[in-house]
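Here you go, one structure.
The chains shown are only part of the set, and none of them has been moved.
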Amino acid sequence: MAAWQTLDVASSRRVDIIDLTPQLTALCARAGAREGVLVAFCAHTTAGMLLTEAEPRLLDDLRAWLERLAPQRVAYAHNTIDDNADAHLRAILLGHSVCVPVEDGRPALGTWQRILFVDLDGPRHRTVRAGVWG
Amino acid sequence: MAAWQTLDVASSRRVDIIDLTPQLTALCARAGAREGVLVAFCAHTTAGMLLTEAEPRLLDDLRAWLERLAPQRVAYAHNTIDDNADAHLRAILLGHSVCVPVEDGRPALGTWQRILFVDLDGPRHRTVRAGVWG
């Protein structure tokens, strides 16, 4: 059984999409399990995790879509406390964890799948916890 | 390995957001595993699970946002059978399970993260299944 590892992630803009596939692939190799489930967990309420193709124009579309579904400049009640309700709602939409099969000691991703961390209220330093179970 | 445990949840309004973090923290302590994955699963099609900050104004924003993305009073085809298509769609948006790292026998949540159950077609008695694996 692998222990939980911490990945440090530094975002550089408010909505920043960062490909963690290389680090998570290395983590699986270090964990040593041939088969299992890779769980990657975002320990923040204004950031999320997702799987998709890391094609730059698609990621621009994703940013525009998040703005359409949960616009930043709306009169949210939470914004009287902290000006980031949109980031919370977008994080709920994306979710906070991904579960990926591990086979032959590697994440068994589809051809175009990448494991992406999305900061929704950056730039910040963030942490992702990840481990291989099974 | 821990067995699945059942949490009973009683909602008191149609869209009711209930913080299960205390019960799930206690469940992890009883399970006895120092490290693993806490899986909490909502066994209903018109309720969901999510992680976010349990700040009351944010939860009001969340309710308003769900109504904007999947309004209750729209001519859904399903509503000729059962008047709750919006609740199904909202549950699909939120998802039915959360996976949270367990360390030192506790859910390793971020500072503001709470594990929330959301009834979308209450008030009802609901059940959540949870266990620690790894």
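For clarity, chains are labelled A and B in written order, and residue numbers in each chain start from 1.
Note that contacts are C-beta pairs under 8 Å (C-beta built on N, C-alpha and C of every residue); 3 or more make two chains touch, one makes a residue touch a chain.
Everything numeric here is computed off the predicted structure, so don't read it as measured data.
S.K.: Count every copy of the one sequence in the whole complex, not only the 2 placed here.
M.R.: Altogether, the complex is made of 3 copies.
By definition in this document, only the chains that are shown with their structure count from here on.
S.K.: Rotation angle for the CA superposition of subunit A on subunit B, to the nearest 5°?
M.R.: 120
S.K.: Cα centroid separation between subunit A and subunit B, in whole Å?
M.R.: Roughly 20 Å, centre to centre.
S.K.: Applying the document's contact rule, which stretches of subunit B touch subunit A when the two form their complex?
M.R.: 35-37, 50-53, 55, 57-58, 60-62, 65, 69, 93-95, 98-101, 103, 108-110, 112-113, 133-134
S.K.: Would you tell me which residues of subunit A are touching subunit B in their complex?
M.R.: It comes out as residues 1, 3-4, 39, 41-45, 69-70, 76-78, 80-81, 85, 88-89, 91-93, 95-97, 99, 127, 129, 131, 133.
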